[in-house]
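Heads up, one of the protein chains got dropped from this complex, but the rest are sitting where they should.
In order of appearance the chains are A and B, and numbering begins at 1 in each one.
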Amino acid sequence: MNKHVLAATALLGLAGFASAQITLSGAGATFPAPLYTEYYIPNFQRANPNIRVSYQAVGSGAGIRQFTDKVVAFGASDAPLTDAQIADIRRGANNSEVLHIPTALGPVSVIYNLPGVNELRLDPAVLSDIFLGRIIRWNDRRISALNPGVNLPNLLISAAHRSDGSGTTFIFTSYLTAISEQWKSRVGAGQSVNWPAFSGLGGRGNAGVAALVNQTPGAIGYVELKYAIENDLKSATLRNAAGNWIRPSLASAVEATSGIDVPADLRLPGQVVNTRDPQGYPIVGMTWMLVYREQSVTARSIEQARAVQTFLRWILTEGQAQNERASYVRLSPDVARRALALVDSLTFNGQPLR
Amino acid sequence: MTQTQTVSQTSIPRDGNLGRRSLWNKVMLGLLVLGSAVVVLPLVVVLASVFINGLSALSLPFFTRSFEAVSEGGGGLLHAIVGTLMMNVLALLIGGLLGLAGGILLSEYPDHPLNPTLRVISDLLNGLPALLKGLVIYTVVVTATGQFSGLAGALALALVMTPIILRATEGVLKLVPWSVREAGLALGLPRWRVILSLVLPAAAAGITTGLMLGFARAAGEAAPMAFTAFGSNFVNFDMTKPTESLAYVIFKYANEPSPLRQEQAWAASLVLTLLVLVASLLARYVTRRYQ
Partner (left out) sequence: MAASTPPIQNSASPLYRAFGDRLFVYAVLALCLMIIGIVVLMGWQLATGGSAALLQFGLGGFIGGTTWDPVANIFGAWPFIVGTFVTSVAALVLAFFPALAVAIFAVEYAPRWLGNVLQYSLELLASLPSVIYGLWGLLVLAPAVRGVQQNIVAWALENQVDWIIPILGSPIGIGMTTAVIVLAVMVIPYAASLAKDSIALVPSAQREASYALGATKWEVIKNAVLPYARGGILAGIILGFTRALGETMAVVMVIGNSKNLPFTLFGSATTIPSAIVNEFGEAQGLQLSSLLALGLILFVISAAMNLLAAWIVKRMSVDGRL
């Protein structure tokens, strides 16, 4: 615990200026960032004016790192921690348990920028070959075959991906791994992977990928649905495991996620990809906030620990109503209930907070 | 110059292709003018982009409000302005102290055995990317304190400023005549009093210039911020907490989907440009006025 190392610098800090308020700082995933910064935080702060929440959308990878380094009150990621990561983190945190608190689910849209092409169908084989760099032009025979009557331009395909470690990348590459042997052996699934495409482009955050695709004719990329909606980007229609053509939408994501098996610790190691549901969209992910069960690992006071608990409780109860407004899938009542039980189990110096 | 030009025009070369050579002379002048225009052009274009986009995006809330959701109006960048000023002022204190000390050693103790090393190291520090300065502060300060902080940001910025201030200080101190020092010493003042009360005040204008230049350079640094001050959404006077800076906000907002955020990035660029302009104009003014 280095909490008091900076005591000597307090004189520089003019500390205590706004000390009546408790500040929670969190960092991580950009996938749910619009939901957090535009919906959760303003509404939560209206209901709890004495708590301020700052969320920095730096990507899931950075969120996990900062959670591990104990420099944030909560991390956020849409790639669940692996067993090895958890073991590592616990070793550095007095063996405190690491909790995955789910907040929402959402589909990952495959966005593209082709002037004049309003509807684009991609099946698993073509999608993975585009990102493998085996299909490099938009007027490729295999794309035209899926899109009869669509006038595909003779443009090079620029495959946009994330330049930072990303849960969205994890969800997308998990899908490609599930549908393509080639992808599985050559690239695999992860928060940042070795992108093989001939003309790759890296953007920071979901927003960065959306901006790249938005600005670049011939680009294709993947972002959470909300970013496609906000930027007016067109999303490809994908063929799911049942063989149906499905657009990314709140409804098709709900289809894909209803009735999924969520394990006791609320982690979904493989995310929700390649659903068997006939009307389900094949690339959907869950997103989590990460907290230590023993709050004294990150919280400087019991008040701060309580504020974390209040915030998480609010998200899992009243906050869930915001999910649909923001075009995210809300948690099933069962998952929300189990998550709430986890939040209620938070302790501070061994004492239960509630 | 005019004299020598007359010479060149009146002297007739023996080889007789004066026409060709004089044409070549004009062509080269044309190329030089063109080249100079090519240098000035991007400056004009960049400044025009910043002023046009920035002015239309500047508003009162930009200066009076901190971060808010886009759906709530988007707020302003008060938190970043406050953070930039606080970190840079603290950095100026630290970097100023280090830079002054370095300048004093090089100029006032010219025979000190440490000097050659110090000079090389200072030039090296000046040339090292700010990114690496951020990395070292991260590994030393942030991981030790377990927190991103404005203090860490200020330390990284201090490393950016130090060599600039050091170089400027050494330069102006050397301009102070040795007679000033000898007069002080002859009065029986100890050496440290001579330096602090006679030499430094005599060079105050030049030192101020150095401080301004250091400030202008550091205020625009975004690269080290990602690993040190990290950013925050609130006005924050506690330097032990994560702190926002204008330069880092520009980096973050540049590819935000919301047009409002991009406008704020332009407005932040304008404010930062003005800050840099004022600091460097002030440095020029001080130099011209007092030297």
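Keep this in mind: a contact is a pair of C-beta atoms (placed from the backbone, for glycine too) under 8 Å apart; a residue touches a chain by one contact, two chains touch by 3 or more.
These numbers were taken from a predicted model, which means no experiment stands behind them.
Undergrad: Would you mind spotting which of A:168, A:192, A:237 or A:309 touches the chain that isn't drawn?
TA: Among A:168, A:192, A:237 or A:309, only A:192 touches the chain that is not shown.
Undergrad: Among the options B:69, B:91, B:152 or B:166, which residue touches the chain absent from this view?
TA: Here the residue in touch with the unshown chain is B:166.
Undergrad: One chain isn't shown here. Among A:124, A:165, A:248 or A:280, which residue touches it?
TA: Looking across A:124, A:165, A:248 or A:280, the contact with the absent chain belongs to A:165.
Undergrad: Touching the left-out chain: which of A:156, A:242, A:321 or A:341?
TA: A:156
Undergrad: Given that one chain is not shown, which residue among B:69, B:173 or B:247 touches it?
TA: Of the listed residues, the one touching the omitted chain is B:247.
Undergrad: In the full complex, which bits of chain A touch the chain not displayed? Write them out.
TA: 58-66, 68, 154, 156, 158, 163-165, 187-204, 212, 215-219
Undergrad: Considering the whole complex rather than only what is displayed, give the residues of chain B touching the chain that is not shown.
TA: Per the touch rule, chain B residues meeting the hidden chain are 4-5, 7-8, 11-13, 21-22, 24-25, 28-29, 31-36, 38-40, 42-43, 45-47, 49-50, 97-98, 101-102, 104-105, 109-111, 114, 117-118, 120-133, 135-136, 139-140, 159, 162, 166, 178, 181-182, 185-193, 195-196, 213, 216-217, 219-223, 226-227, 247-248, 250-251, 254-255, 262, 265-266, 269, 272-273, 276-277, 280, 284.
Going forward, only the chains that are shown with their structure count from here on.
Undergrad: Quick check: how many Å separate the C-alpha centres of chain A and chain B?
TA: 39
Undergrad: Going by the contact rule at the top, pick out the chain B residues touching chain A in the complex.
TA: By the definition above, chain B touches chain A via 67-72, 90, 142-151, 230-242, 255-258.
Undergrad: What residues on chain A touch chain B, complex-wise?
TA: 1-3, 5-6, 9-10, 12-18, 23, 25, 37-39, 41-42, 52, 54-56, 69-71, 203-205, 207-208, 210-212, 214, 227, 230-231
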